[in-house]
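All protein chains but one are shown at their positions in the complex.
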Amino acid sequence: MKVFERLESEVQSYARSFPVVFDRAEGAHLYDNKGKAYLDFLAGAGSLNYGHNNPVLRDALIAYIGADGITHSLDLHTTAKAMFLEAFEACILKPRNLNYVMQFTGPTGTNAVEAALKVARRVKGRDQVIAFTNGFHGVSLGALALTGNRHHREAAGVTTTNVFHMPYDGYMGDGVNTIAYIDKLLSDNSSGLSIPAAVVVECVQGEGGITAASAQWLRDLETLCRKHDILLIVDDIQAGNGRTGDFFSFEEAGITPDMVTLSKSLSGFGLPMAVTLIKPELDIWEPGEHNGTFRGNNHAFITAAAALRTYWSDDTFQNEIKEKAAYLRRRFNSIQSRLSHEITEVRGRGLMQGLVFKTPELTGEICKTAFSNGLVIETSGPNDEVVKCLCPLTIATSDLAEGLNILEDAIIETLARHSADCAAE
Amino acid sequence: MKVFERLESEVQSYARSFPVVFDRAEGAHLYDNKGKAYLDFLAGAGSLNYGHNNPVLRDALIAYIGADGITHSLDLHTTAKAMFLEAFEACILKPRNLNYVMQFTGPTGTNAVEAALKVARRVKGRDQVIAFTNGFHGVSLGALALTGNRHHREAAGVTTTNVFHMPYDGYMGDGVNTIAYIDKLLSDNSSGLSIPAAVVVECVQGEGGITAASAQWLRDLETLCRKHDILLIVDDIQAGNGRTGDFFSFEEAGITPDMVTLSKSLSGFGLPMAVTLIKPELDIWEPGEHNGTFRGNNHAFITAAAALRTYWSDDTFQNEIKEKAAYLRRRFNSIQSRLSHEITEVRGRGLMQGLVFKTPELTGEICKTAFSNGLVIETSGPNDEVVKCLCPLTIATSDLAEGLNILEDAIIETLARHSADCAAE
Amino acid sequence: MKVFERLESEVQSYARSFPVVFDRAEGAHLYDNKGKAYLDFLAGAGSLNYGHNNPVLRDALIAYIGADGITHSLDLHTTAKAMFLEAFEACILKPRNLNYVMQFTGPTGTNAVEAALKVARRVKGRDQVIAFTNGFHGVSLGALALTGNRHHREAAGVTTTNVFHMPYDGYMGDGVNTIAYIDKLLSDNSSGLSIPAAVVVECVQGEGGITAASAQWLRDLETLCRKHDILLIVDDIQAGNGRTGDFFSFEEAGITPDMVTLSKSLSGFGLPMAVTLIKPELDIWEPGEHNGTFRGNNHAFITAAAALRTYWSDDTFQNEIKEKAAYLRRRFNSIQSRLSHEITEVRGRGLMQGLVFKTPELTGEICKTAFSNGLVIETSGPNDEVVKCLCPLTIATSDLAEGLNILEDAIIETLARHSADCAAE
Partner (left out) sequence: MKVFERLESEVQSYARSFPVVFDRAEGAHLYDNKGKAYLDFLAGAGSLNYGHNNPVLRDALIAYIGADGITHSLDLHTTAKAMFLEAFEACILKPRNLNYVMQFTGPTGTNAVEAALKVARRVKGRDQVIAFTNGFHGVSLGALALTGNRHHREAAGVTTTNVFHMPYDGYMGDGVNTIAYIDKLLSDNSSGLSIPAAVVVECVQGEGGITAASAQWLRDLETLCRKHDILLIVDDIQAGNGRTGDFFSFEEAGITPDMVTLSKSLSGFGLPMAVTLIKPELDIWEPGEHNGTFRGNNHAFITAAAALRTYWSDDTFQNEIKEKAAYLRRRFNSIQSRLSHEITEVRGRGLMQGLVFKTPELTGEICKTAFSNGLVIETSGPNDEVVKCLCPLTIATSDLAEGLNILEDAIIETLARHSADCAAE
């Protein structure tokens, strides 16, 4: 551990919650350097939807490297990239009747968001963009402006500009239709809100507390964008790649964004990769205008193509996710109704669900307790008030059940300890 | 090729210069899908300093993956990260008496620059930053503001702010000391230039035309920064990792930057990886303030550690680079003196050198001709007026010679064709 | 008229509504160069609260000029400035128990707002400021960012920054407490809204449609500012100087702003003058930091002092305003109830009231008709849907009645014409 203390910046965060040294991993399990196993309900913050070292992907990757396949290729054409493009077209775009071109941005979600913002601003000739309360879209300066969190935004040392945060679905309470409010602001020439180039939205807010927008709200948002000539960008970095049960999180609502950002689980193996999907008529890029060294991560192309061919050639995988999601919901509902004095709500969709706690101070302790019992699980939300499940989509049902058992026990134990403390005071 | 046309955004650039599909690569050679070999003098724009699929690194990586080593770990502690940290400390920091902590940013150079900007602005409580004419630092919004190129900057669709570009060494002609001019602006309360948080500089400007600042100018810049209480950030993404003959490009000048950004060849294998080196007393980060999904690319840690241990445990490799650099300089000097009516200058340091052409229109044709003869080589500079050599540092001397022969022939052939065209008009 | 066409920029606006050449003016009457008289219900957009060429002020001014009193004095101490300061202290500050220092900014409202913004940002060390939907605060770049109107904001040619517009009292409909919404955004670390340096508010929105905030809403706003450590700035440029019946528009609510901007009727005579009132503990100015040539308009000091001594030494004038305001409200209520199919609402406070029309297209025609019958009156609101009364506070009751008769007739005539047109279609 000492080398980390000596040489790593204080910026590290997850390492503080899980203070061991991890060594290897397989499927839904992580192993530390003492051999202790952990069920992984964090899964790289949604980057390991197909589990750790998924054997199909791993074997394809080892074979590729062993044959001296190209690793780094800038934006050159390679066999590996062609394989990915063909797989994405065949398994994802065609079956969904979607027509997008793909921009391989720098291999991070934030870079995909930066690219989408550039396209939107130039296509519309407008500087400003709407994002939503509690949204998270990255920390490079352009994407950071979209991110709701002050902790992240103020870290920039400069004030971010050109973004206005509007209330997400449900933000103003049950009675208030936030789309109607945004419509009023956009329709009122004197509201102070300029017509933006784009709206950037997550269909399920990961960092923001595992809050899912309703399908109706998303459809209303699309209608609003069309009405005011605004581009609709879905940031599907965390909720995409099957996390909600469909490949894209927006499929349930039946909307068609103008651009979509994908990253995290896109490579399927945890390798850095990101793309921005752009409607062909919006692809106004001149050659090289948005460049970067690692746009062509061929290892990621190989594993991504394998993941798409393996899991998205038919609807078997989707159905499995939805079954597991239903099971997760039942378990979370049961925990919530049993502990409704403290757990106010079950939130989310698919295998992206969370329990909302009245007392945010408890969630850290719950996760700590779970960790000591062999479960890696994290919090979310503006005040870390949500304990979230982001397990691999490929998790065995028995592992899912076991993880939830550990979690439930950790909650009960923590609440009991807390009640005892309160009584003692 | 059709899948690329059908599905890839128009933003692609290198693929236009080298319109084949590459398939595999080894050392200094690329092979297209028809089996044709190419010497690679582009080397991933400086990301493949140790060649393609360097066998030491490749074997370490395959072994790691085969043993189910962790691929993706957010910012968790892992065995692989420890190996990298220890290797970097032992091979790089200690021998150079440098004291930095390392921030693993998102695995792209632009993200490392964004992180350095945030640290500088917060440490100094100032918004503005100085960059240099013809500098390139990335295309996410924060780094983009530092980038001199209008083509890149205007692609943002918003005007970048808070950066002032000052004249680089030599920019104002031989007679003018640009540091003295900057000093005057900083010393004059009414110059319009505020005291910035930091100066961001490349010791050799890659995109800017392979222009190298003199050691004296760099020392004067460091003195200027100390005088006005400004942080000095060296962006060593392209010129670092041995490219100039030393590990860091600033070693020759004997300066000590407050922060250093590294990426490109850091993993040694072409895998996405980036770090920001920060003097410990400037490490003001709060946990998680600058986060990102792919900060822990363990595959890259494995190959980076292997590269450091293999090439930087003693000065053998450095000496080899310097010998090859001297050879390259001799060859470029000879070409230049032979064709001095058209080639005005040889520029750069180490294995990062370029020939400057009077007629920028010729360089594209030269590279095209070279490509058809089996050499991948690219241009640089505001008007693409420079043909640059960025070959792998591990290139065999015979391959270097062969590549230079191809280049020389391509230049002669192109100039001859051009003279004939002119005569015919 | 030709000289105006030939030499004046297209930016002129009021001159388009009232296309005559005005020559002289007295009390509530304007006279054109053909001798035709007009009742003035516009009163310099609220700059002529004491009427045109008020004889007390006029005589004081002529005497001052005749005695070679200083006209222009930068920010030097002058006898005239002392007279104004003493009058303002005696008649305004002391009786209201208010403790402010006065900054004489450039003699325009927008400059007073710019100064207040600077103080707020520096005192709090924060860039961002909250303004309100439909607010108007000027058109120089700093104040412009606060202005809700896109027509004005987009005229800048650059995107304004650092201001967020929040919903004014009533903006989200009757059921929604907009202060509670703002409180939620400020209390939520992840809302996207940073804690601002200040909130800038008009107690009655002049340009925004003569909308008056309730006293309770203003008190809640003050409480909100205190809770989140935000400065409260009341822009009283239009609604101050007695327009609502009290000297300051915020007196009714019993709040104490941290800063107040005054201009328009401050000189009492229509002369350019502006001040920013600042709580002494916030007066962080260094000498000359916010300067300007015309900060010391001594002619304005003379007329302002005379106005204060004449009208604000006791409560006679206030009571007269309130009586006239009550009369105006009765007349407007009667017009509204008679024509409630078209006139939806009577808005405003004091002698700043408006009739809201369902069909904004009619208001221009109504004002045009009124003008041809000898009444200068203008519209307001995002869509010019409000016909507003801003008559001099000193207007004779009979003149007020006559003006309202002209207006009522113009409304009836216009509506009748419009109905006939509709029927004919």
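A, B and C label the chains in the order they appear, each numbered from 1.
The working rule: contacts are C-beta pairs under 8 Å (C-beta built on N, C-alpha and C of every residue); 3 or more make two chains touch, one makes a residue touch a chain.
Here the structure is a predicted model, which is why all the values come from computation and not from measurement.
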Exercise for the section: Could you tell which one of B:M1, B:A37, B:A67 or B:V176 touches the chain left off the display? Expected result: B:V176
Problem - Per the touch definition above, residue among C:L39, C:C91 or C:L117 touching the missing chain - result: C:L117
Completion exercise
Out of C:N33, C:S214 or C:S419, only one touches the absent chain, namely C:N33
Exercise for the section: Write the list of chain C residues that the hidden chain touches. Expected result: 1, 3-4, 6-16, 18-26, 30, 33, 42, 44-48, 52-53, 58, 61-62, 65-79, 81-82, 85-86, 88-89, 101-104, 106-111, 114-115, 117-122, 125, 127, 138-143, 145, 151-152, 155-158, 161-162, 197, 237, 263-264, 269-272, 276, 278, 283-294, 297, 299
Exercise for the section: For chain B, enumerate the residues touching the unshown chain of the complex. Expected result: 127-128, 131-135, 147-151, 153-154, 159, 161-165, 167, 171-172, 175-176, 181, 184-185, 188-195, 207-208, 381-383
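The definition used in the following text is that only the chains that are shown with their structure count from here on.
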Fill in the blank from the handout: Using only protein Cα atoms, the chain sitting most centrally is A
Practice task
Between chain A and chain C, tell me the centre distance in angstrom, where each centre is the average of that chain's C-alpha atoms.
Solution key: 49
Exercise for the section: Provide the C-alpha centroid distance between chain B and chain C, rounded to the nearest whole angstrom. Expected result: 58
Practice task
Please work out the Cα centroid separation of chain A and chain B, and write it as a whole number of Å.
Solution key: 31
Exercise for the section: Spell out, as numbers or ranges, the residues of chain B touching 2 or more other chains. Expected result: 158
